[in-house]
Every structure is written in structure tokens, then in C-alpha cells.
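With one protein chain removed, the remaining protein chains of the complex are shown where they sit.
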Amino acid sequence: MAGNSFGTLFRITTAGESHGEGIAVIVDGCPAGLCLSEEDIQSELDRRRPGQSNLTTQRAETDKVHIMSGVFEGKTLGTPIMLLCYNGDFRSADYEELKNVYRPSHADFSYDMKYGFRDYRGGGRSSARETWARVAAGAIAKKILREKFGVQVLSYVESVKGIKGNIDPESVNFDDIEKNQIRCPDEAAAEKMISLINEAHSAGDSVGGVITGVVKNLPAGVGEPVFDKLEAELARAMLSINAAKGFEIGAGFDGCNYFGSELNDSFRNQDGKIVQNTNNSGGILGGISTGATIYFRVAFKPTASIAKEQETVDKNGNPVTIQIKGRHDPCILPRAVPVVDAMTAITVLDSLLRQKVNI
Amino acid sequence: MAGNSFGTLFRITTAGESHGEGIAVIVDGCPAGLCLSEEDIQSELDRRRPGQSNLTTQRAETDKVHIMSGVFEGKTLGTPIMLLCYNGDFRSADYEELKNVYRPSHADFSYDMKYGFRDYRGGGRSSARETWARVAAGAIAKKILREKFGVQVLSYVESVKGIKGNIDPESVNFDDIEKNQIRCPDEAAAEKMISLINEAHSAGDSVGGVITGVVKNLPAGVGEPVFDKLEAELARAMLSINAAKGFEIGAGFDGCNYFGSELNDSFRNQDGKIVQNTNNSGGILGGISTGATIYFRVAFKPTASIAKEQETVDKNGNPVTIQIKGRHDPCILPRAVPVVDAMTAITVLDSLLRQKVNI
Amino acid sequence: MAGNSFGTLFRITTAGESHGEGIAVIVDGCPAGLCLSEEDIQSELDRRRPGQSNLTTQRAETDKVHIMSGVFEGKTLGTPIMLLCYNGDFRSADYEELKNVYRPSHADFSYDMKYGFRDYRGGGRSSARETWARVAAGAIAKKILREKFGVQVLSYVESVKGIKGNIDPESVNFDDIEKNQIRCPDEAAAEKMISLINEAHSAGDSVGGVITGVVKNLPAGVGEPVFDKLEAELARAMLSINAAKGFEIGAGFDGCNYFGSELNDSFRNQDGKIVQNTNNSGGILGGISTGATIYFRVAFKPTASIAKEQETVDKNGNPVTIQIKGRHDPCILPRAVPVVDAMTAITVLDSLLRQKVNI
Partner (left out) sequence: MAGNSFGTLFRITTAGESHGEGIAVIVDGCPAGLCLSEEDIQSELDRRRPGQSNLTTQRAETDKVHIMSGVFEGKTLGTPIMLLCYNGDFRSADYEELKNVYRPSHADFSYDMKYGFRDYRGGGRSSARETWARVAAGAIAKKILREKFGVQVLSYVESVKGIKGNIDPESVNFDDIEKNQIRCPDEAAAEKMISLINEAHSAGDSVGGVITGVVKNLPAGVGEPVFDKLEAELARAMLSINAAKGFEIGAGFDGCNYFGSELNDSFRNQDGKIVQNTNNSGGILGGISTGATIYFRVAFKPTASIAKEQETVDKNGNPVTIQIKGRHDPCILPRAVPVVDAMTAITVLDSLLRQKVNI
């Protein structure tokens, strides 16, 4: 229990069911004196909003952030910042028919096993709507990283169901990521991805893929050496996102195909600065940042909600055939990009703040 | 700072440099009344001991556990259990020549950036010797899981540098895992792996691979829904292990190659019990266990210490050519198996205890 | 930073400045299936509301609680419960003149030292309005304690500026506490207290006193033995309340006047149950509850806000003479009673839940 907080020194605590009254996050540990407006936060939220394109769900969803506390005369007070978003109206009746059904690969069954019952309307707390709170809080973390530390956090779609973009994490930039609907900076791959997603959508099906996360300009020395390794914190952050099923840093799983002599990152002296010749480690050694670019990949399974007919059971064990109505994302990836950004930013900021404690 | 603890209700705190006086772990949160002897712990430690076979380092390393507190008349008191192991003698001189060198893909550089200096002897705190404490504590967690909850934790080597075993996590058992040096229950694959490792060793090189972790008989309802999802906790636990570079649960990265309709785990009624038809989710939905077998994979990079000549720099930025002497594991995987076991057991036990809080 | 949470397994996180838009608390760790309505919470909030009598401030303050999440069809979901209260309208201008002043014994100066600036309107985050969130969350904790564990939490005013009631914590009950404005169950003392407070009020002054907290029917075995002793957790909880300056349990400071042979609580066999002959320990030995009634006292200083003229300085160090206008409590104690209740309930529930983890 009590598992709705994330972070230690920069800590977020979230609340809100998908179809309850609203969703909220309390951001605790934001330094005082930071300029902060609702616009700063809304711009990130707009990136995760449903209905941005025909690749994502067309549901009407209210995303408007409201700052309830912690900001005074345009600046943060050092006190907790509460961000609130009221859920729009919806018809409960829409969900009535799935009330007792255990949808395949959804959390209906495991919630019932844990709690005895659940808010069945739109997934309740297990809905992707929960990520609103992450993105809202992450917008603040990103702003602190950028303005106070010069650290940049970026994510992009690297592959969708086997269609893989060719992107260099060292040189990728925000504008390239945002220039298409799928948020894949390789235009040719992006086109293929979009076609594939449209096909899946037409067939009432869904697809998954891989998002790459990048952190630039993080100084060396951030991260703790044993249990709280920076890559461990990032892995936890990523696997806590709905539908995430894998994480790898640097060469990751593919690195297992090489000899140590091929994979080792040696050092050289570059104009008086010690740098790595390669970055198969992904910017972290022994849990601590090296100053090189951090990059990692996150696997997202295809959206569990599909329009195709599926066989399953209800809570009494009776077989049922379901078709999940409503508008669902045939591919969650473009909307998951700002979520990866947010969780990366919160994780990296928390580690940076811990490192500041060194006297 | 203060990053040397792991777990919330069952919490371990470790200390000790590779070549300091000793290594220790305090296990806090073990229930009272559990029968516990040094033999219970030593048997797990023997599985990670160097020199078990010619696949692993031949270094003499003292592994003998001593229970310093928390056990009285053969039973745990409910008070913290301190486990201690004195390091054997070693010649500091052996390490003198690497004192100022930044070994490729080791933590020498990042430690210096973080702390200003480091214990250069054998890697200090970043050495794999640190895993002694994890395995010792994990032995207690495994015992509690087994005796109090009937939960079994198992790990095995699935692949080494592209050589992949064919093993079903549902049916694998401990004896099959232990029957060869490499801890791969597919005998044919194991033989090829061993040949490859021997070749790498002869060439002064190293190889990595993938370990699969399995949890059997965990009841449904364990894990927290949002940030402390069970898979997120497992990912963090795994990525906190030295040389681990990736984690995936269930279908993982490969799941991105399928349509939702192919991957979704639907439910059926099996003699009055609701079970999944498939287990692509790996036993967890929405962060909460479903009662199905949990399985996940962890990527380990090739050991960074190799005997081959490498070019790098010292802390003053001067180029140096090094050959890392001494006996190093050409493949860490068989010794990493009990470490994966340990971290899995601690993580799952901690989540189980949290779930017990539900009234 | 990140200091706005309290509790481990039952954890509350609060936000909101006195004169911001609203105040909120997220209650994380409430078990699923508890019947919970706004009325359950409002009844406790009404006890702390300003303007209940002429002993307390007459300010118009909106106290209406709204449940934003975590409750579905009248029952808790096991997910975080967010409680929200909008602040009423107020005239900022009222606070303009104290904007730059360091009021004596208020937190204006220390906030400026910590954060560089502050929300000066009505004390911002350091205002007693912050206790709204504690009482709202505490109402849930009290309900769980009562309904799930049969544990009762009570507090009452024991003394006001030297006027001391004669009350036995073993036999005190809720109705006796509520029967007068000052919440002192000794009617004769209560009358004198009320007269004294009225005099102080007329003089533009304020008075403090002592509140006794009582926990009945807590089973033996609750509390942790070393750092997280139950009395240590209670002390922390109480000293976290605005204006609290002291805590003592059982015989407390007065116990220092006795010999060990006089103060020791010996045990006897009462119809097969082992009980204490006396309860100078206040229901806790070695940090763990004994099953006897827990009782402790909390000292509250006189309210810092007084109408009398005071000399102090502004933030530039210029001397100023101030008179704090508006309606302030001449004695905070009757309104602090539900806050002591709330913090006691949260602390005891959290310890109870920890004890449930014992297998």
C-alpha cells in the first residue's frame, strides 16, 4: 500500500481514477524561486493529449492543468505544488457492459484479486489517464533540469512492430522528433510506421514498439553506486509506465552478442578532458554518470484494448465474447513519448539533487 | 548518498569494499521465529563462489558467512540479522599498477568524478564482491518465501553470446539448473556455451549473455498499481546488479513484433479457477501479480576485466596500455545466477509483505 | 525538501497555502472496501472549524471537504483518496501591511531565510489552516482504527495557562470532552479556563496549555523497538503540529521526581491475563505497546498572533510597531484537540499496519 509516490528529494504523489472527478499530483521538493506558469505545464500535456492525430484515440478528454498551490506571484514557493485536472463528463453507461468482464491483458482481474473490487469505468486507476499526472509533474522537472542544470531530456519512437528508424541519440533534437505524428525523427521510417498503424486500426487491432530515451549534458558523478544505480532508477521509472515491458541501456541486450574486447568503452584525452571513445555503456558506469550522453530503450506492448472480438471470462468465470468499443489508440507510442520524457526527467533530477548533498 | 539499502519492509543494508577488512549486510524485517543457521546461507553463497569451475575466476576468496546478531537459539528474533564475512589476505601491491588507471567500462572514472578518490584495490565498492551481501541476504528471503508462502524463486542462464538454450520457465527446476557448470538447463546449449567461454578465456577475452528469472506459486494480488508495480521493482533490482544492462518481462522486447490480438492474454475458467490462456504478460498485469508464473530476462554485458591489451588513459589523461592481470571470470553468468535469485527473492518478499498490510 | 508527507504504510501528503486556491491531502494506503462518505470526514473537520464559539476565531473559513478520488459507490478502492477544500474569498489587501514584517514568533523570518521569499498572505503554508488536511486525513485513520481494530483515539484539554483539569485518561469519553467549548471534561476547570481565555481576548492577548492524547484498546505488540519506537513516532507527530512545544508520555517529566522503585510498573495476573499494576509508562515499554491505555501530553504555546502592540522589524531590518488585526484564536487548544486526534490516529494506524507484516 502507499505506492502512489515516486522520487525521494523531488517526489510526486498522484491520485485519481480515469472516470472519477479528476486527477491530481502533488509535486514536493521543487526549489523556491522558479518561474512557473500553467502554460509551462500545459505544453507538455498537449503532447500526450488524445486526439492529436488520427493515430491516437479521438476521445474527448479534458487535459487542462490547474495549479492549486505552491506558486505565488508567478514563482514557486518551495512548498508543494498541486496540479489538478477535472475529468470531463462521460457516460457511465458506456462502461456498464464491461463491468464484470476480465478484459485480456488488462488489470481488471489482478485489481479484483488485490482489492476485492474496482472502479470498472475506463480502467479506473489502471487507465493510461494516470499518466496525465506524470507528464504534468515531469514538465516541472524538465524545466528545473533545463534552467538550473542545463540538462536536456528527449525521447522518440525508434521502432513500431519491427519497422525501425535509424536515429543517432547523440544528434537527435526536439524539432525533429515533433515534426511528424508518430514522433519518429527518421522520416522514411515514420511514414511506414504510420501506414502500419492505420492498417492495424482498420483491422481493429493494435501495435507496440520501442521508445528511446536520451539525457544530454548530465555531468559526471550523478547516481549512487550500489542499489540506487542511475540505470536501476531509470529502469524502475520506465517499467512503472503502463504497457512498458522492457528496458535496456546502452548496447543493452544486443551487447550480449559481443566480446568484452569489442564492447569495452576505453577513455582518451580530448583537449585535456577525459572522455570515452565509445558509449556502449549508455553514459553510466557502476551506476554513476560518466558525462557521456545517456540513452536507453523502452519496449511497449501493443495496446491491450482492441476492437476485434476476443474470448475471455467474466468475474464469475462465465465465458464471454467482447469487443472493446470506444476510441482506443491503435498505437500508444507517440503519446507515450512525453511520459518517457517525464519519468526520465523526474528520475534524473532526483539523482542530481542527491548528488548535490555531497559536501 | 545513503544508497546502500534495498527494500522497504524487508530491507537489506550493505557495506564493505572488495579488499577492505570484510563485507557485511544487515537484514532488517525478517520475521521472528524462523529457524536459521549459517548453513542455510552458506549453501547459496557457495553457488556464487569464485573457483567453482574453470569457467569462473580461480581467485581465492573467503566466502564464509558469520551470523553476528538477530538469531538466538537457532531462531530469528525479529531483530536485525547481521551477516559478516572477513576478506582474506591479499597483496595490495597487485593493484598498485592500476591505481591511477581508468580501466575501460569499469567504474574507476565515474567514482573519481563522484567522490574525488576511490579505493582502487580490486574495484573497492564497485567490485562484484559486493554481491556476496546480496546473496547472503537473499538466502534468508528465499527461505521465508519457501517456508512461509510456498513461493519458489529460480534463475538460469538462457543464452551466452548468441548461443541460446531452449528452456520452458514453467517447467524448469533447480536440479536441472545445477547439473552443469554454466547453469543452463538445456544440456546441448550448455556444452556449446562452455566451449565458447573457454575459447574466449584462452583469447584473454570475455562474453556476456542472458539470465532468466522465474517466480512460481506467487499468489495473485501482489504488487502495487502505479509506481511500485512489481515489474518496476524487479527491473530496478536487476539493473542494480553489476554488469546488468537490460530487463524484460514476459514477451518483452519481442512482444513489440506482434499485434495486440496475437499477444493479449485472455482468461478462461479452469475447473472453477480463472486462469490465463497464455502468459505473454509474464505473470503481472497492471503491476499486480495474476497468479501465473512470473518470468523475466536480464542482459549481462561481457565482463569488463579482460587479459587482452587495451588502450586507455590514467587519471592525469596520459595514454596507457593495460592488461588486467589476475584471474577474472571470462563469463560472469553462472555466478550471477544466485545474485538474480537473491534480488528476485528480496523484491518479491518485500511486495508480499506489503500486500499483507491489506486488512 | 519533499517534507510534506507523513506515515509509511498509511501515508498522507498535503498541499496548499492558507490563502491560495485551496488545500488538499492525498491519503495513500487506505484499505479497499471501507465505507466512506464526506460526512464521515466533515464531522471531524467541524470540530476544528474556526468560529465554533466565542473562544475561537470568528473568521469565515470554508471547511467543506470534497472527495476527489479513491471512493467508488461509497466504498474505498484501495487507491489514493484525495480530499480537497477550496479556500473562500478573502481580501489580499488585508495582508498587504504585514507583507514585509517579521511577526514575533511566527515563521515569516525563517521561511525567508530558507526559501528567499514567501506567501505572506495569512501565513501561507505555515498557517494553522494547514491542519485542515491533517484532520481530514485523520478522520479516515480514526474510522479504520475504530471499525477494523476496535481502537479508540481521544484527546482533551488538560490545562490552560496553569488552570489544570482533573481528568483520568482511563475513564474519559468523547461526550464528556465535547460537552463544553474548551473541550476540557472537568467542568469546573473548564469554566475557569473559559473565563481566563475571555480575559486574555479582551486584553488582545493569548494563552496556551496542554492537551492530553489517549489511545484505548490498542493491542500489545505495536511499535518498533529501536528508532521507530511508538512513543518516538507519537512525539514526532505531535511536535509537527503548529505551536506544539513539548511532548511527554506516561509520567513524563514528573516521573523524574520519583525513585525507580516508586515508578516501576510491575505486572500481575488478572484472571489469566498479564496486566500492569500501574501505568507510569503510558502504555508503551521499549517502544512497543503493552496493551495498557496509551496517554501522553502535548504543550501548546500561546498563539503568536495577538492584537496587542508589538515591536519588531521588517525584512530590511527597520523597526516597526505592529498590531495583528483580524480575528485570531486567543487560545488554539479547543481547535487543536481534533488535530491531536488526527495525528495520533495516523501514527497509531501506521504502526498497527507495520505490525501486521509480522508473519
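Order of writing sets the labels: A, B and C. Residues in every chain begin at 1.
We take it that contacts are C-beta pairs under 8 Å (C-beta built on N, C-alpha and C of every residue); 3 or more make two chains touch, one makes a residue touch a chain.
Predicted model only: the values in this text are computed from it and were never measured.
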{"item": "Residue, one of C:H19, C:H106 or C:K142, that touches the chain absent here", "value": "C:H106"}
{"item": "Sole contact to the chain not displayed, among B:K75, B:K148 or B:K325", "value": "B:K75"}
{"item": "Sites on subunit C contacted by the missing partner chain, in the whole complex", "value": "1, 3-6, 14, 102, 104-107, 109-111, 113-115, 125-126, 130, 159-162, 200, 203-210, 219-229, 231-240, 242, 245-253, 255-261, 263-269, 272-274, 280-282, 284-291, 299-306, 308, 310-313, 315, 317-319, 354-355, 357-358"}
{"item": "In subunit A, positions touching the absent partner", "value": "8-9, 29, 31-32, 78-79, 144, 148, 225, 353-354, 356-359"}
{"item": "Contacts of subunit B with the absent chain, listed as residue ranges", "value": "1-5, 7-11, 13-17, 20-24, 26, 28-33, 66, 68-70, 72, 75, 77-82, 84, 114-119, 124-125, 353"}
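Here, only the chains that are shown with their structure count from here on.
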{"item": "Taking each chain's C-alpha mean as its centre, the one farthest from subunit A", "value": "C"}
{"item": "Distance between chain centroids, defined by C-alpha means - subunit A, subunit B (Å)", "value": "27"}
{"item": "Approximate Å spacing (C-alpha centroids) for the pair subunit A, subunit C", "value": "39"}
{"item": "Distance from subunit C to subunit B - Cα centre to Cα centre, in angstrom", "value": "46"}
{"item": "Per-residue multi-chain contacts in subunit B, two or more chains", "value": "225, 354, 357-358"}
